[in-house]
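Notes follow the structure.
A single protein chain has been omitted; all remaining protein chains appear in their positions.
Lettered A, B and C in written order, each chain numbered from 1.
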Amino acid sequence: MSKSGGEEPRIGVFVCHCGTNIAGVVDVKEVAEYAKTLPNVVYATDYVYMCSDPGQELIKQAIKEHNLNRIVVAACSPRLHELTFRRTVSEAGLNPFLFEQANIREQNSWVHMDNPEEATRKAKDLVRMAVAKARLLEPLEPKEVPVEPAVLVIGGGIAGIQASLDLANKGIRVYLVEKEPSIGGNMIRLDKTFPTLDCSACILTPKMVDVSRHPNITLYAYSEVVEVDGYIGNFDVKILKKPRYVREDRCTGCGKCAEVCPVTVPNEFDLGLGPRKAIYIPFPQAVPAVYTIDMDHCIKCGLCVKACGELEAIDFDQKPEEVNVKVGTIIVATGFELFDARQKPEYGYGIYQNVITSLQFERLVNASGPTGGQIVRPSDGKPPKSVAILLCVGSRDQKALPYCSRICCMYSLKHAHQIKEKIPDAEVYILYMDIRSFGKGYEEFYNRVQHEGVKLIRGRASEIWEDPETKNLIVRAEDTFLGKPVELEVEMVILATGVIPNPATEPIRKALFITQSPDGFLLEAHPKLNPMSTTVDGIYLAGMCQGPKDIPDTVAQASAAASAASIPILQGKIVIEPIVANVDENLCGGCGICESVCPYGAVTVEEVGGKRKARVNEAKCKGCGSCGAACPSGAITVLHFKDDQILAQVDALLTG
Amino acid sequence: MPNRYPGIELATRIVMKNLGIELVDMEGASCCPAPGAFGPADLFTWRVLGARNLSIAEKKGVDVLTVCNGCYKTLYEVNQDLKSDPELRERVNEVLRPLGYEYNGTIRVRHIAEYLHRDYGVEKLRGAVKKPLEGIKVAVHYGCHLMRPKLRRELGDSERPHLLEDIIEATGAECVEYKDMMICCGAGGGVRSYDLALSLTLTHTKIKNATEAGADCMVNVCPFCHLQLDRGQAELKEQWGVYYGLPILHYSQLLGLAMGIPPKMLGFEAHYVPVDSFLEKLKGII
Amino acid sequence: MLPALRRAVEKEQVVVEQRMLTVTQQLVIDLSRCVGCGICVLSCPKEAITQGPVGAAVKRAAPVPPIVVDESKCSFCGVCVAMCPFGAIKLFINGEPKVPIIEEEGFPKLFKSIEIDKDECTVCGLCVDVCLRDALTRVLYMPQVRSDAAARVRLVAESIKFEVDYDKCTFCTLCSSICEAIEVVKEFSSEEGLVGKHVLFDEEKCTFCRTCEMICPEGAIKIELATRDKPWVGEIVRNLDECIACSRCVVACPKDAIRVEKPFEGEIVFNADKCPGECSTCVEVCPCGAIYLPQPTKPGEKVPRIAVNQDLCMLCGACVSACPVEGAIELRRKAVRCEGPETDLWKEVVEKLTKPLVSRRLG
Partner (left out) sequence: MSELEQMEEKPTQRAVFEVIRSSEFDPEFAKVVASSGADEIVQCFQCGTCTGSCPMGRVSAIRTRQIIRMAVLGLKKVLATDELWHCTTCGTCYDRCPRDLKVTEAIVVMRMLAVREGHIPPNLARIVGYVYQYGHAVPINEEIRNLRKKLGLSELPPTTHSYPQALESVQKAMKATSIYETVVERGKPDRG
């Protein structure tokens, strides 16, 4: 039996009533009395709220009076108050890890409410087990590691831009990585923003310019994060700069190359509505204003080289370039993509020319879009005199996306308004299930659009047919208020497609060992109290990658993430929980099973003195125990959950 | 096998024989029974009788092939239900065992269209066509229960499928798109016998739209749809005074023509809408 | 949905289309012109074109394009348009025929030329007769002269001299009474009485029949004709877009007046011993009619199974694409000529085109 400091354990047991949460079911007095009968227990008592100040004082007093060196509190889940009691114990002069908590609330009184007798018996079992483990507890010392004073921001949309600027303004170095040739994300594609109708580019481009000029921000556009190693405070990041085939240091963005380029292809930025050349910038205000050659379409005719002349910015031989940076924290802001409307074949997207998506409409109505802001329908280029907007295309649909995409109601109301503004005599219908105008000023905007004569029909569109002659569309639905099927003949249909997590997030998610919720978006540490952090220390979330949200919410979360990401950096060092895996190198055979099961990438097998041995990176280790369970030779144990400690608990349970 | 249109039975037997596929009769089989017209009377009885039919095929160790969407729905779904629910299977077998039958879930149920498309193969089918029906415009009628509900089938999308188009185009004919192509013939779910006039409204929509799209004929894969679309036109003439005269062919009959089987062996006599003018059109080909 | 990519066979054309809201690009392949030579396949910088069935492989009712453009790979750059020796490919941007890469001088055009020595040419039209396309047309300036004697005369006449010996002329008007070209002017004066004055001649109306000369009782009229060196009755008009540089015209010209410059230099070799005979696919596909099945001139003479007239061949390679026999035909292009800037891209294309091509077994 291992002892700490060579002393005989003197255990104090404290049973909490938690008001009536525990005491209403469990006979707490009986449990406390029982505890006194257990070996090494020298003191036991109960109290109404152990976590309260008087409760904690009670523990401290008892430690002093009874010279206690091990503490067991039987109360709620350790998730809630383990830290509280560790601190209490520590204040009384004991090592905080000489404390054990027995959960007699969540795992007992709450689940056995109708059986107080059995619950009391189970509480005794749990206390007995805790005491058995407490006897074997060892003092542990937390470690401190220094923090690299820089932040990596992945994704250059509004979330990444906002987070980068906030951090940079605090004086922190920021590496902003964007996979597209320019930052701006999806927001820069939008025409106006609801409900204030600010021009999206007008409010975003100043921030983009700030990013490009800020001395604390290093922008890696047309680049991808390919590898992340390390842990909070010390992440090693490998960034791959994709070849633009245009030298960033020489290109002035003059555009002479694009003028002469003979290859015209659809511009992804306009969602294929308008053209670009094989050498291009996606939009005029692009940051950085550097041209990129699309090698999928370039034929290397050399006209651009000639047009570029003495600048000699074009370099067909450019290769991908690797950049390594070191950062203390990381913000993921990888955004979203649209649901592919072709998955709802009843709406005919991809088949009927005049069925477009909402994002295509944004480009159509945008003054810098391919039509100069004129709303026209694709089949004949004429302004449509009637438009139907279909909500929830993909969203709130068990056959597609079960969740609400949150933004579609509002942007569709905005689209209806924009159509009415530009084609006043157009009939605009919105087919909806519910209008969710949840934000500040949103309900008022909804009201305004109703005033403008937009017809809202409460019914989800069931199908669309195209008249092959006129290319008009017949939208079928039920007006559920009238309880009658309706058929609307319109000249254009806009599908308010839902949002999905950006597929490009997935490799990043895996590299960072962060998790996703069932909907595919990245999982936050706590949905209410910590929505901008992940379960991995030092990695934070901003914007749509965490879940559908509008611009105000995205910006707010981005600032929150920036603030959270700056804390370890401003502290300069971080404390690491000592409950980590520990390798007994004498037993380790270097088989590597531990490495393959570790969900955090904390265990690696390395050469030590000519032999392969498992190594634990204590900063990355979460103490989950997967490696310990998998180790065939019993070489790995998790401190505070050592084999003898757990076996003692099991013994205690079976011998009760 | 369809009782009303023996021509479909004959055409299927000949066509399959020519394709080298052996058909085994299920002696003593009963009505599938009809999913829409019989099912609601008692879903358990519907499953018992369906299982009885399946057990006949099981005993012979062969999969079931249907030429009818209704039979397909009943037998496919009963097979699926009983395979996945051992308790239900036991209750069904409790009724069947004393009668000398037992369902064990050992076979598959396939529709002839599915079989020709997936198992036999479109390319091979094209190879079997001796008289490509070039220049013939076909309006495709899927019928509902072949593809729907898609969650209970493995045939893919039911909004814009191309299963039938593929095997029809293998005969050399061209498929024309027409409005409301995927809607019901009107007969299903017992509606034909419950309210004939109501069922004919959908029939009218289909026939009218197909005719306006320039179809020379409409091809189906279900004798019940076949009845509604064929006899329904005679009924529309009688009740509404409108007549389109659009010839209705079961796929087996169309394939038979393309394989060079003489029309008189394909049993067009039982049709209400004469196919003479259609056959006239094919004169240069067959 | 936009952008819309489409490929469709419409009548005798394959249309490859990329449609955006404001720009539509179409690559149109004229199947009546495309011979399946495969030059575009080799030239395409994006490898978007593949060889389809050529020759005997094509025995179907509907037209099967001998080249297949993958619309998803095509950059609509127009290099194939510039390279096609048969003018079978056209690029349209918003409905207008346009090849930006040529207009911006990023790529030259395939060179070919027809020159006709006007001095030698007799406008006989044999060249037009043998031309397989519409590259040559004979334009006659006066096509309807058979019944118009005056016009006939003017075709050959430089000038017609009509001279009246007034010493002999009695102003009898016999000449003017039979000919519209002659007018006799008489005047009367009190002083001199009736006096003949002039015999006017209208050259335009004269048919050089000389009847006036013969009818004049006094022999006062004399007609002389100054003929042109060479009656200039028309010309052969060239259309280079249509010309496939086969040189049949050169061979046909009795005056050696035509010179054709071909886009390719090199040679074609027929290994007649490898040819199984009785196939003649190469003969059928050859756009120049350069390949033939030699016939014995006398019984028992051994002739090769297949042969080519090198003069007529323009080295397109259609026969190589079509030949189903391994190694029966070999094409070795040595040089490619162009008109316009010889850019790096052009040089790359030339490199690909000048690699030897050998016929391969089908399948």
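Just so we're on the same page, a residue touches a chain if its C-beta (ideal position, glycine included) is under 8 Å from a C-beta of that chain, and two chains touch if they have at least 3 such contacts.
These figures come from a predicted structure and were not determined experimentally.
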| item | value |
| --- | --- |
| Which displayed chains the unshown chain touches | A, B |
| Touch with the omitted chain, as defined above, among B:A187, B:I207 or B:V273 | B:A187 |
| Option touching the unshown chain, where B:S158, B:T171, B:Q233 or B:S252 are the choices | B:S158 |
| Sole residue of B:L49, B:V67 or B:A113 that reaches the chain not shown, by the stated touch rule | B:L49 |
| Omitted-chain contact residue, chosen from B:L19, B:L96 or B:A213 | B:L96 |
| Interface residues of chain B (partner: the chain not displayed) | 1, 3-4, 6-7, 9-10, 25-31, 33-45, 48-49, 52, 95-96, 98-101, 144-145, 148-151, 158-159, 180, 182-184, 186-191, 193-195, 198-199, 201-202, 205, 265, 267, 269-270 |
| Residues of chain A (touch criterion as defined above) contacting the omitted chain | 346, 392, 396-400, 433, 458-463, 476-480, 483, 485-486 |
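Criterion: only the chains that are shown with their structure count from here on.
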| item | value |
| --- | --- |
| Closest chain to global C-alpha mean, per-chain Cα centroids | A |
| Chain A and chain B, separation of their C-alpha mean positions in angstrom | 51 |
| Euclidean distance of C-alpha centroids - chain B vs chain C, Å | 61 |
| Separation of mean Cα positions, chain C and chain A [Å, integer] | 70 |
| Residues of chain A engaged with two or more neighbouring chains | 351 |
| Where chain C touches two or more other chains at once, by residue number | none |
| Interfacial residue positions of chain C with respect to chain A in the complex | 1-4, 18, 20-23, 25, 45-46, 75-79, 93, 99-101, 104-107, 343-345, 348 |
| Complex contact set, residues of chain B against chain A | 157, 159-160, 177, 179-180 |
| Chain A residues within the chain B interface of the complex | 345-346, 351, 463, 465, 468 |
